[in-house]
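A single protein chain has been omitted from the complex, and every remaining protein chain is retained in its original position.
By letter and in written order, the chains are A, B and C; residue numbering begins at 1 in each of them.
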Amino acid sequence: MRFDVFADLEYTAQTAGTLILNIHALRTPTQNVISEAFTIEPYLKAEELVGLHGENRLVRFEIPEPGPIKISYKATVDNACKLVDLANVEETPVHQLPVEVLQYLNPSRYCQSDKLFRLANNMFGYIQNPFEKVNYLVDWIFYNVQYLSGSTNSQTSAYDTVTQQQGVCRDFAHLGIALCRALTIPARYFTGYAYKLYPADFHACFEAYLGGEWILFDATRLAPLNSMIKIATGRDAADSAIANIFGDIYFDRMAVNCKLADEGFSPFYYQPKATQGISYI
Amino acid sequence: MRFDVFADLEYTAQTAGTLILNIHALRTPTQNVISEAFTIEPYLKAEELVGLHGENRLVRFEIPEPGPIKISYKATVDNACKLVDLANVEETPVHQLPVEVLQYLNPSRYCQSDKLFRLANNMFGYIQNPFEKVNYLVDWIFYNVQYLSGSTNSQTSAYDTVTQQQGVCRDFAHLGIALCRALTIPARYFTGYAYKLYPADFHACFEAYLGGEWILFDATRLAPLNSMIKIATGRDAADSAIANIFGDIYFDRMAVNCKLADEGFSPFYYQPKATQGISYI
Amino acid sequence: MRFDVFADLEYTAQTAGTLILNIHALRTPTQNVISEAFTIEPYLKAEELVGLHGENRLVRFEIPEPGPIKISYKATVDNACKLVDLANVEETPVHQLPVEVLQYLNPSRYCQSDKLFRLANNMFGYIQNPFEKVNYLVDWIFYNVQYLSGSTNSQTSAYDTVTQQQGVCRDFAHLGIALCRALTIPARYFTGYAYKLYPADFHACFEAYLGGEWILFDATRLAPLNSMIKIATGRDAADSAIANIFGDIYFDRMAVNCKLADEGFSPFYYQPKATQGISYI
Partner (left out) sequence: MRFDVFADLEYTAQTAGTLILNIHALRTPTQNVISEAFTIEPYLKAEELVGLHGENRLVRFEIPEPGPIKISYKATVDNACKLVDLANVEETPVHQLPVEVLQYLNPSRYCQSDKLFRLANNMFGYIQNPFEKVNYLVDWIFYNVQYLSGSTNSQTSAYDTVTQQQGVCRDFAHLGIALCRALTIPARYFTGYAYKLYPADFHACFEAYLGGEWILFDATRLAPLNSMIKIATGRDAADSAIANIFGDIYFDRMAVNCKLADEGFSPFYYQPKATQGISYI
């Protein structure tokens, strides 16, 4: 499907500094960036940095002096995701996981899976089919964690969320990832633009490695699983933050949107007892 | 029933210091200390301090110089507990709680009930009868938290245990208390000698305030509920530690025991769907 | 000195519930409540509960139905504090502390002194005079912790603040208490009305037990030490919160003030190398 996305971000720099943004649509075999435009006002020279494994497209620029900064990004993107039949999927034994997947079993800043081992296994360990297992834990998050804007901050991690049971999409994703890893299922953070997300914002969800594919899960249930334009994947938000700020530079406001530029979009929402998952790439 | 209890504790002082012990059987209307003996080797003068509300009997003594210290406590105690019918108990509204009970709704060092509000209400909030509610959460602890000696330390709190799901009797008690308070049920820490506890040790469990009585719960299920000789109650182990040590004084070893000095003891273990609880005044 | 204090608090009840407020000026031998008035709009019957040791005056009332609630408290209070000479004060050994003071050595919900033992002793252990010791740690808090409204919440504790170094008066007080206790100096939380506090609000600071007196310290340096009308003392904010809310009752706004009703007030601010402290009984 084809989507038009845009993001406007405004900052005020109190001092000189550097901004690293992670808002460009990723280029992948199944996600084609037809056209895009990125501007900074006032004009600043920006450098594009492609992540070492093609997992993100960073834009870095120096802010030489104090003042307001306005960033605009627009793109038209064709993407495709595929349905994967997971009715009979089996757990991939650790000794068969590809080396580049192994790191997604490790605990990370916001996903302390090492601390959730007993909890995850007590709650979900008895489920045989790993797709069903991840769906159950995603359901548990949806039913128990309250979506509450402003209830968490950039330091909140899965270890907090599993107990305090409130948060935003980022927290839902971190908890999903941490539970998967505690169950020896590789999982990674996914950020993107999402069609039909309300209110419009950047979205975060996660991918679990099942049957040799990265399958997308969204414990917030706020957007169709097949409406995502991928920005980045990473271990967690420490890798994949929308912005990394160096210097006294304050975020003022932003506007984000994702519109359908095509016809015939048929939303794929999570269904109880589903046997198929969605995979990008 | 009549019980003989003893505790031998050995320490090594590297420096002068002070030791405050909390190992004496409490004197209450229903717990009668028939005889007791307390000795320190080498001889040191000890002072008995009775807690402000009769909730403990501390013994404090100065250790004037380095060296080994051996403490022995022996007592013969008659105690009585009563069965309380709780089949139709109702929650006591906060505006009817006695003022001395109110503090047991507050979070404390090891029982951060303020952080468990959503979790406790999501898990147990739907249960009407508060006795049933506490029994359910005690069962949940029993089935999910693994009893594992050495897995926790004196800094471990309910906030850790609810996630990491391992610990000893103290951790089981702290988690029970924290969950009760998060459900607006006053709860306090209880330490004592316990008959038939294996391996023999000091025991910790907790009391919840239900129907105007302090009802005893033990999520470890390691001892009969009617075999306890109360040492102290308090908000948590910060109030009711067996020993508070000031100075470089190291714990070496201890032996604790509790024997029946009577006949005809009939153990009262927790039963699923019980309608009666045990209360020590 | 004589002060006029008032506090207006507004809440909205979404459901029935109970409110326990802790905003009344305490009655002590040196603090005389000349007159006071407490009203609830719409009218609700309130019950006054005096803390077990006279450490606070709670007001508890049931809110029978949803709706807005407005509480007003006004009082005229005479209080007196004394200057205590601490130039040659010595540490009180633990074996000489009064039994009612001992509890203020224990860790509590927001003051995890047990986790700060090495840090406190590394930083301040070398200082001999305990008054100087507390002044040094209070200075360290003042110079290192940034006063930043909204940076913390009701779950923030001394363990967070010592590292994250931001907070409000409550956090400054908790950190001061925790460091004192880690240094084996009893310390307790103090809330009150404070003259010349800007912006006007309830204030929190702490008392340390030195030379047999409770000496007041305020690491925020936001108000004169001799301008406080005591509301409560306790182990920390878990004991001494301005409000404990049971039910879906939301805080809307408040106004607090403290005016001089006398002449000749001479503010006593903390001075480097001070040899005298302020004590309210």
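Note that contacts are C-beta pairs under 8 Å (C-beta built on N, C-alpha and C of every residue); 3 or more make two chains touch, one makes a residue touch a chain.
Everything numeric here is computed off the predicted structure, so don't read it as measured data.
Peer 1: Of the chains you can see, which ones touch the chain that is left out?
Peer 2: Hidden chain, whole complex, touched shown chains: A, C.
Peer 1: With the full complex in mind, choose from A:8, A:36, A:62 or A:78 the residue touching the hidden chain.
Peer 2: Answer from the full complex: A:62 touches the omitted chain.
Peer 1: Among C:32, C:165, C:244 or C:275, which one touches the chain that has been omitted from the display?
Peer 2: Considering all chains, including the one not shown, the answer is C:165.
Peer 1: Hey, which of C:16, C:101, C:119 or C:254 is the one touching the hidden chain?
Peer 2: Once the missing chain is taken into account, the touching residue is C:119.
Peer 1: Please output the residues of chain C touching the missing chain, sorted low to high.
Peer 2: Spelled out for chain C, the touching residues are 115-116, 118-119, 122, 144, 146, 159, 162-166.
Peer 1: Residues on chain A that touch the omitted chain in the whole complex?
Peer 2: 18, 20, 47, 49-53, 58, 60-62, 93-95, 99-100, 102-103, 105-109, 112, 114-115, 154-155, 184, 238-239, 244, 246
The criterion applied here is as follows: only the chains that are shown with their structure count from here on.
Peer 1: If every chain is a node and each touching pair gets an edge, what shape is that graph: line, ring, star, complete or other?
Peer 2: line
Peer 1: So chain A and chain B: same face meeting same face, with over half the numbers shared, or different?
Peer 2: same
Peer 1: As a quick test, compute the distance in whole Å between the mean CA positions of chain A and chain B.
Peer 2: Each chain reduced to its C-alpha mean, chain A and chain B end up 46 Å apart.
Peer 1: If you average the CA atoms of chain B and of chain C, how many Å lie between those two points?
Peer 2: Chain B and chain C have C-alpha centres separated by 30 Å.
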